[in-house]
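As you look at this complex, bear in mind that one protein chain is not there, while each of the others sits in place.
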Amino acid sequence: MIVEMRTGAKLEEVEGVVERARSLGFGTQVNFGTQKTVVAILGPDTGQLPTDVFAVLPGVESVTRIMKPYKLASREFKTESSTVSINGIDVGSKRVIVMAGPCAVEGEKQIMAAAMVVREAGACILRGGAYKPRTSPFSFQGLENVGLELLRLVRKQFGIPVVTEVVDPHDVDKVAQYVDILQVGARNMQNFALLTAVGKSKHPVILKRGLSATVTEWLTAADYLLAKGNEKVILCERGIRTFENSTRFSLDISSVPVIKGSSHLPLIVDPSHPAGHYSLVPALAKAAIAAGADGLLIEVHPNPKEALVDGLQSLTPSDFARLMRELRPVAEAVGRYI
Amino acid sequence: MIVEMRTGAKLEEVEGVVERARSLGFGTQVNFGTQKTVVAILGPDTGQLPTDVFAVLPGVESVTRIMKPYKLASREFKTESSTVSINGIDVGSKRVIVMAGPCAVEGEKQIMAAAMVVREAGACILRGGAYKPRTSPFSFQGLENVGLELLRLVRKQFGIPVVTEVVDPHDVDKVAQYVDILQVGARNMQNFALLTAVGKSKHPVILKRGLSATVTEWLTAADYLLAKGNEKVILCERGIRTFENSTRFSLDISSVPVIKGSSHLPLIVDPSHPAGHYSLVPALAKAAIAAGADGLLIEVHPNPKEALVDGLQSLTPSDFARLMRELRPVAEAVGRYI
Amino acid sequence: MIVEMRTGAKLEEVEGVVERARSLGFGTQVNFGTQKTVVAILGPDTGQLPTDVFAVLPGVESVTRIMKPYKLASREFKTESSTVSINGIDVGSKRVIVMAGPCAVEGEKQIMAAAMVVREAGACILRGGAYKPRTSPFSFQGLENVGLELLRLVRKQFGIPVVTEVVDPHDVDKVAQYVDILQVGARNMQNFALLTAVGKSKHPVILKRGLSATVTEWLTAADYLLAKGNEKVILCERGIRTFENSTRFSLDISSVPVIKGSSHLPLIVDPSHPAGHYSLVPALAKAAIAAGADGLLIEVHPNPKEALVDGLQSLTPSDFARLMRELRPVAEAVGRYI
Partner (left out) sequence: MIVEMRTGAKLEEVEGVVERARSLGFGTQVNFGTQKTVVAILGPDTGQLPTDVFAVLPGVESVTRIMKPYKLASREFKTESSTVSINGIDVGSKRVIVMAGPCAVEGEKQIMAAAMVVREAGACILRGGAYKPRTSPFSFQGLENVGLELLRLVRKQFGIPVVTEVVDPHDVDKVAQYVDILQVGARNMQNFALLTAVGKSKHPVILKRGLSATVTEWLTAADYLLAKGNEKVILCERGIRTFENSTRFSLDISSVPVIKGSSHLPLIVDPSHPAGHYSLVPALAKAAIAAGADGLLIEVHPNPKEALVDGLQSLTPSDFARLMRELRPVAEAVGRYI
């Protein structure tokens, strides 16, 4: 951590910074420059130290953090890449894992049809929401318990692992009994009560990136899960909010190589939510694999025209089957397989 | 809602749109243009209808919503401005309500000193966090129950109403017994489980704007509270996330006149979080009142240098007292008082 | 164009809208809804009509544009995809065109070495800046005329087409005599004096996307070039400005399928500027090709450590050669070649 003093700061102000650092157990080194005096705060845990601790002191102009605020999610903490194993399917391995299914569980017929479509096309994990956090209170909010029962049924019948979102910290243990992977949604990425509960559950979890979360904040949110002992964390890029309005969100494709460089956690990409329109999904799915993503989370619906939620961004069964065929050579072009 | 057909769309595709509208109980009017056919969907509740319902149909190019998705929070639903009364203090009246206090309750001495400072300077509501949602799991998370007890104590001793944040839906009833106003934080603006619980409590609530929430999404989140019967909703602008990095967030001052035009709910402004630095707070506080805000939510700490959270953006007691003196003529300049 | 009247708008206000439309030669159709009256403005050129023309009229609540403001760049204007031919190299064909070279021309030895590297690795167009628009006036601004002479020399010696940026409208004709392709930089995307001059020149041009330009504004800027008779327009996505700070800009990968759907113009991607760091360039380059880009514009420097501009985002010759080998299978995976 680098503390820059104001031009003309007094010696006693510099000493105030040094003392504060020592009182917290950190070392210091002072550079008396020609214009500015700069104090370096030294020690292994300066990344977790709030910059305000020094910024409030008299004579200080600015404080710059050198070490990242996340720790357990970093590659410096764990050099080799992690994999999360779901019923023998390893997320983070050479195999690109495709998870697919409808946005919401709407009924037995629908979710069974979806499982059929997904499995036949070669995807290996089924997605489907029992709880649907919706922007408006007047929209369909999900089948809740009935949806969970249907997910258990389809999982048993098709032998396919299932992922679903959890939205209330007190539902975590219940939902974990029904599905193989929990999902923390984008709007809950910094719902720390929920993160803490999911962390304690030690159940595999997909942590979606918040709409306006930086990569650093996202990895720091992952630290909440890891700090509670849950190491089965899969990150999911799903687009960020920008000024551009031709798509629903802007897929931040750069986060793929950035995360791969700075974290050991596996990373998948949801091309459906940023696209907002089915016609854009294939291009984004291919780009994600080419950029190095470990998997995809794609919305597929047996009949998008009848979907209760997000029908426009859902692929039809035939479009999904074609996309799966098109993705295989892309995966191979970057040394992987589906 | 306006459905624009693709150039060259077939008559049967246009009819498909009309039929879908009718099946949902809406009227239609079709414009067969020279280049484009456009179908208007008519009816009182088209604002709550998802655009996807039509966008997925064959031959449709785009769907544009004319009516807003929020309903109960709108001025069309309720023309006259609402006020929220807290122990006889009316938020939304000619009086500009200043709420102030430390980011976190840190101990009895600190919160008592803060209450003294706040009251003496002329503010009328005390803020202080018992639960602190923090970016990193390694940061101070608040005193929790002990903090609540201290808030009850200070409230009784000073006779000043108190506001604190609630983060877990299952804590709502408990927290409501300790404080006069609940706060839903920016990172929880779309935590619908929490909104539903706070809505049911019918306890006065400050709904902070999400970091990347549009005004429309914010008012739609307010609809969650209102739909459960809680009419004591106070909105709080606290800055949005943009590319600008000289401040912590960008205070969206324009949201003040926009909200005043489109909603009946009272609106306050938090100048401390967007500023991120105490030196910028006075200018933003004055701007907020000049723009028409009904109140302010300001961080003040008896000793910012010792603050456990957000010390850099907290005003000292003397700075806060000076600011209160400077705010009064600004309030008067726009026909109000403090 | 859809004009929504205020609730309770008077009949004469509706008639005012209809009259204004007629006076401008447009047709109208009026929907008298139960709550809102909506007037559709009909005609082939409503996309070029400013919404303000109606929005200022009494009784109007909002005006929504249905047709896009760009015209000549749209697929509705020209259905089949355009190609731009540079010395027999077709941008927009099945061949993915790689343009590469240093950010700035720094001297004869450097640009000759760069051309050698670029050609040997299999790229077919050389980039190099003679004029460098720099954020600070104290930074290196380019070799200007000397740089142009060096580009002419290297182009002749290696027989390789050359692209360079032009920044002053009065330099367009001169620069066009030295190079095969002009470049309009991101910061000049809405420098309409420059666009007009480049349009008149009818010289092949790469139009980079502005840092905060929407896709719609970008295509409307292309209309400036097309309207002056220059049909040799190549679009270049180079990242947009967002809140994310782990990369220099956020590559908007979604713009590739969006542009391919809505415009006939060829589109290339610059992975170097959004990356800001050489280690991220390969992932973004692969993603761009997988998403359907017609080419790439990559920064390569014979010795990045000695580069005067943007050394950190420049690939070394060996990194570039390896990337070219890795890109070929990706191009083939999506049915193209390099």
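Order of writing sets the chain letters: A, B and C. Residues in each chain are counted from 1.
Operating definition for what follows: contacts are C-beta pairs under 8 Å (C-beta built on N, C-alpha and C of every residue); 3 or more make two chains touch, one makes a residue touch a chain.
Note that the coordinates shown come from a computational prediction; the quantities given were computed from them, not determined experimentally.
In the complete assembly, the contact with the undisplayed chain comes from C:H170, out of C:K156, C:H170 or C:R325. Remark: the omitted chain is touched by one listed residue; of B:V14, B:V63, B:A197 or B:L284 this is B:L284. Shown as candidates are A:A40, A:M112 or A:A227; the residue that touches the absent chain is A:A40.
Remark: the omitted chain is touched by one listed residue; of B:I41, B:V60, B:I97 or B:A275 this is B:A275. Residues 48, 50-53, 55-57, 69-71, 133-139, 141, 167-170, 187-188, 190-193, 211-212, 217, 220-221, 223-224, 227-228, 241, 277, 304-305, 307, 309-312 of subunit C touch the missing chain (whole complex, contact as defined above).
Hidden from this view is one chain, which touches subunit B at 212, 214-216, 240, 242-247, 250-258, 260-262, 274-275, 279-280, 282-284, 286-292, 326, 329-330, 332-334. Not every partner is drawn; the one left out touches subunit A at residues 2, 4, 7, 29, 31, 33-36, 38, 40, 42-44, 62, 64, 66-67, 76, 241-243, 245.
The rule is simple: only the chains that are shown with their structure count from here on.
Which two chains touch most often is answered by the contact tally, and the pair is A-C.
Remark: the per-chain Cα centre closest to the mean position of all protein Cα atoms belongs to A. Residue numbering shows that subunit A and subunit B use the same positions for more than half of their mutual interface. Subunit A and subunit C, compared by their mean Cα positions, are separated by 31 Å. Across the assembly, subunit B contributes residues 241 that each touch 2 or more other chains.
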